[in-house]
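Of the protein chains in this complex, one is absent; all others appear in place.
Per-chain residue numbering starts at 1, and chain names A, B, C and D are given in the order in which the chains are listed.
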Amino acid sequence: MTDSMVEAPPARVPDELTPHRRGWHGLRPYLPLVALAVAAVLPYSTLELPGIFEGPLNSPGTLQLLAVCLVFGGLAAGYDLLFGRTGMLSFGHALYFAAGVYGTDILVTRAGLPLWQAALLTIVGGTILAGLLGAVALRTAGIAFAMVTLAFAQVGAILVARDFGGLTGGEEGLPLDVSGLPAGLVGVANTVNLYWLALAYLALVVFVVHRVSGSPTGRVLAGLRDDERRVGVLGLDPYRFKLVAFTLAGGLAAGGGVVYCLIVGGASPHITSSELTLSLLVMVVLGGPGTRWGPVLGGVGYMYLDHRLTAFGSSDAVESLPVFLSRPLSQPLFVLGTVFILAVYFFPGGLASLRSRLGPLTRHLPARRTP
Amino acid sequence: ATACGSPQDTASGGGDGAAPVKVGLVYSQSGALASYGKQYIEGFRAGLDFATRGTGKVGDRAIEVTEVDDAGDPAKAVSAAKDLIGKGTKIIAGSTSSGVALQVAPIAAQNKVLFISGPAATDAVTGANRYTFRSGRQSYQDVVTAKSFIGDPTGKKVVVFAQDGAFGDANEAAVKAVIGGAGATVSSVRAPASATEFTPFASQIRSAKPDLLFVAWAGTTAPAMWQTLDQQGVLSSTTVVTGLDIRASWPTFGAAGAKISFLSHWFDGAADTEAAKAAKAKVPGGTLDLFHPDGFAAAQMVVRAVEQGGDDVDKMIKGLEGWSFEGVKGTMTIRAEDHALLQPMFQAKLTGSGSAYTATAQKSLTGDETAPPVGQMKG
Amino acid sequence: MTAEPVLTVADLSVRIAGLHILQGVSFTVAPTGVTVLLGRNGVGKTTTLRAVLGLTPRGGEARGTVRMGGRDLLDRPTHRLVRAGLGYVPEDRDVFAGLTVAENLRLAERRGSTPAYDRVFALFPELDRRGRQRAGSLSGGQQQMLAIGRVLLNDNRLLLVDEPTKGLAPKVVTEVAEVLERVAETVPVLLVEQNLAVVRRLATDAVVLSAGRVAWAGGAGELLGSAELTRSLLGVGSGEVRA
Amino acid sequence: MNTIVLLTLTGLGLAALYFLVASGLSLVFGLADVLNFAHGLFLGVGAYGTWWAAGNLPGAGGEGLGFVLAVAFGVAAGTVVAVLVELVLIRPLYSRTIEQVLVTVGLSLAGVALLQATWGADARPFPRPAWTRQVTGILGAQVPNGGLLLIVAAAVVLGALLAFLRWTRYGLIIRAGVENREMVTALGIDVRKAFTLVFAIGGAAAALAGALGGVYFGTVSPGQGGSLLIFAFIVVVIGGMGSVVGSAYAAVAVGLLQQFVNYYGASGVGDLCVVALLAVVLLLRPQGIAGKVAHA
Partner (left out) sequence: MLATRALTWRIGEVAIVDGVHLDLAPGEFLGVIGPNGAGKTSLFNLITGLRPPTAGQVLLDGEDVTALPPHRRARRGLGRTFQSSSVFGSLTVRENVRLAVQAHRGGSMKLWRRAAAHRGVAAAADAALDRVGLHHRGTALASTLAHGEKRKLEIALLLAGEPRVMLLDEPMAGVSAEDVPELVAVIRSLTGDSGRSVLMVEHHMDVILELADRIAVMHHGALLACDTPETVMADATVQEAYLGEAL
């Protein structure tokens, strides 16, 4: 060994870690607004995107599909408040969405309430339901919490399927009675209004989630994701904060349910299934948990695939393939499942990480840890 | 081409006398009911061929069929229906599952297009609204056929074994109305659709000692259910009636099959009509199955509607209401009041073993004999 | 140094998440005695040990050469290195909290060599007594004992030990130092240690890191004996040692 | 009296089926910390493998030794698929729980769809020895032999798993590996092999459950595995993640509860009771009946 004296290099200044506001970044805060505006005027375009949509952008079929996608984008963003930002793995989030759908449907169709009353009651009811069930479920944590929420959701599913008092229509579902609805929400020609409604819902959820996670409460939620015990010792009640997040997310989901009920024109037991909750999780992970746009992208993308793959499966392109390819490819679920798997390997961190992988400017944004 | 348009544009239908007539078929190509859907579409193609005498045209207007997969999900079906309507489709048919039928029916009414529901068996489609018709049978007709197995019901004891949920409810209600109304005492044993172990229910049924057991069970657990009923001696102690499902399910009855009296909507050979022969000739494989007649009838109704109404949906409805035609099953009549489709039903026996089973018709009931009570048009 | 070094690290550089954490570290470990790796918090001591073992985190990358017995260690799977006789006592103890103490030890047994339970229990009788307790419920110091005991169960060719006396009571610190001293008679040790008293007692050679580079390397006596060196490299006077 | 005997024995048969499905799930979930939603796929592979072998493999069939051979083939197929899944898909994702969920959910969707694409959506009659369709009189009750077969199989699987966990180091390695994989490698253990082994065992158990489930149901269909999975999950959670014995207790509790409530109570209440049991157990003892530690 040789004695050596090496000049120590200057301490690393991790300036690349400091948030940057350079160049076009001045515009960035407005990008969401621009996107919103573009989405809002989309229905005025007759652009045809062959292969992507069946008809021009302003055709009812396309708008309907987009509306469904947007609602799920919002739903996923709301779920992310729980999962990505607070680290609570709930397997029962579909329950509050279903409560929104069935609540609206039953109040309008069976009780004959005007829409606005039904919607208000449903959202309030869904929020209270989330508050109550959350208060119980949050006595557990981790996988136990996931399973208790799953159990609650399962009870919801059983109740809907049992069709007590003929309220829910059981496995056949309950079509929405549109006779009392505003005329602007009924009929194929008015699909655009449903689209705007869905867009408004999505914008609202993104705004709320963004606002909340940037708020003092949001900081606590992020703390909870990492170390709950620590939060308690700092003088904050973890239970209260988790309950707030759970209730808020539940209320947002119920709101999504109201919109979805109008878009689809009824309720069917599909939405109470545990698969829906799992798909929510898939959407969020697909998009990138804890990121602003990831869950939205995930939700929209998932629903788009879910709807469009049926058409893909029966398309001529697939049918002309050799049997060993065309058979599986004509099964939408096969393609969907394969897409999930590939996404995990090709976009680790979700779709939202694509941007950071493409743009060197954003490369050093701190990666969010998945809890 | 990028252009600006109105967000409320929808294509207007036809107008031009020689333009093709757009027909949208929204049914299950994938998902749990994919095999029902497959039969339906084969039947539809055969029926279209039959009703247009091989031309695929009504007058000089071609029938342009668009098929959309709903994967059994009402939300997808609604999207598809809206898409089709937006593109000017005036006739929608399909609906393999009841949930889909019930959600699409109101869409048809809201947009004033014709909807011809397919294999979906729920009674609620009948009389749903004046735009909605059906090309298949309904649960009530099944039950009336079941009743024909016990002769005079007065004083008899009937047990319904059905799964929870709307399907079971409908069957139980129908049995109470049809057989109970005719003087039998009807009780029911219900089980969760998710049940996998049927012994408790079999015990309950056995201790009830019914004269007739009516079983309404759908799904993959059916074979286990039949085996348990057989093992616990239910099948040999009473007359057991149930609906005969698609051919693929026949071997799953196993030994129990011979001990069951089947009511049947349709099986290959149930009737030897002109339409059945035509259908047999057209259908891939040459063997008809449960839901081929539904697709076939749907095509016949579509052709009739176009003949009578052109592009005018009101005229189509007028043309269909009260119409009698010769379908695969025999004479079918669309009742004007509630659009119920009166049609023959069958009693059948299953024989055979291994994977080779044959159904033979014991008796057939006419459309009038199995007619459901006349209902009110709801919407 | 006359004898062939047991470990040669040359131009080792490690990047993690875009940060250049080690920037070309080179040093050797003598075949006998204790080589200490010194330096302030965050200079890369732990990173160095882990890179030798192939434990650079996901998304990180280690370059350079690490040779032991004529073979390059980088890119060889960790478990192979360990089976070949590289023992590791991690900084955060990393005992398996859900397993009992006995299970933790059983896990550390290596196939092909008889586990020296006597040696371990003689040193830390506490571990014998608490065999059935979950390691997660051990006190901090007890966990540290378990982490050390785990490697001593086997015979090694080189020990990599990261702050073994952290959190131990003074009496146990002395004991651990004695153990390491005894171990070092047969097995060379690469030690990271903040307790200068322990360093003073054990170290034969010293390597001082500063901001990802080697700032000084040489005999330990030389380093600790020179007030100037200790002050400039370690920031403490040479007499200033903690008990 | 004989109703009670009948309900108890058939309830135990049901419990055995739940246990067979849950055991592999519990092993993989508790030891490898992978919430394996693709377990239903392994089940399906086992069932279809057996079904296919009985019809196509020379020497295999529906009776006697031929049936044993068919089941062995099905189990082997399930094991191979499980190992491939672990090697190719799960291995790169350890300690990334959520991504694993995504992959296994994707796998369950794609796998079931693939089964459906290959063999159709309809249920197929399952080959099985004639005696499994008969009943045995026990204390006046006519107990189905299929159920008894399940009980025997479940007991054997339980014994085998316990032996594996107790007499080999693998249980230890995997439990440690879940906590801190890196440290296990730093002890000189190739932890990857151990995880593959767990998947293989989990897959084999699932495939066996699939094959015997086929005997029990009399048919095989693509979605069969998935529908059993919910109850299996409940059993795993009630039993305590990863505790094989806990799963056995929980399976018995769930099976009997369902059976008795379905007979004496209203239908559907059995399912609600099971869900209620889950919620109550978790609220009182979040770690499940047998605690969180994954061992015998």
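Keep this in mind: contacts are C-beta pairs under 8 Å (C-beta built on N, C-alpha and C of every residue); 3 or more make two chains touch, one makes a residue touch a chain.
Since we're looking at a predicted model, the values are computed, not measured.
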| item | value |
| --- | --- |
| Chains on display which the left-out chain touches in the complete complex | A, C |
| Touch criterion as defined above, residue of A:Leu121, A:Leu181, A:Val244 or A:Val318 at the omitted chain | A:Val244 |
| Listed residues A:Ala37, A:Leu132 or A:Leu234, member touching the removed chain | A:Leu234 |
| Interface with the undisplayed chain - residues on chain A | 11, 13-14, 17-19, 211-212, 214-220, 222-223, 225-227, 229-238, 240-241, 244, 248, 366, 368-369 |
| Residue ranges of chain C at the interface with the undisplayed chain | 16-17, 39-43, 46, 91-92, 126, 138-142, 144-145, 163, 166-175, 177, 194-198, 200-201, 234-236, 242-243 |
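Here is the rule we go by: only the chains that are shown with their structure count from here on.
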| item | value |
| --- | --- |
| Top-ranked pair of chains - ranking by C-beta pairs in contact | A-B |
| Chain C-chain D separation of Cα centroids, rounded to whole Å | 45 |
| Averaged-CA centre spacing for the pair chain C and chain A, given as whole angstrom | 48 |
| Junction residues of chain A - those touching two or more other chains | 162, 330-333 |
| Chain B, residues touching no fewer than two other chains | 30, 164 |
| Touching residues (chain side chain B, partner chain A) in the complex | 1-11, 29-30, 67-71, 73-76, 78-80, 82-87, 98-99, 102-103, 105-107, 110-111, 122, 124, 164-167, 169, 193, 379 |
| Residue numbers on chain C that touch chain D, as the complex places them | 53, 55, 77-79, 82-83, 88, 90, 94, 96-99, 103-104, 106-108, 110, 150, 154 |
| Chain C-facing residues of chain D, complex | 169, 172-173, 175-176, 179-180, 182-191, 292-294 |
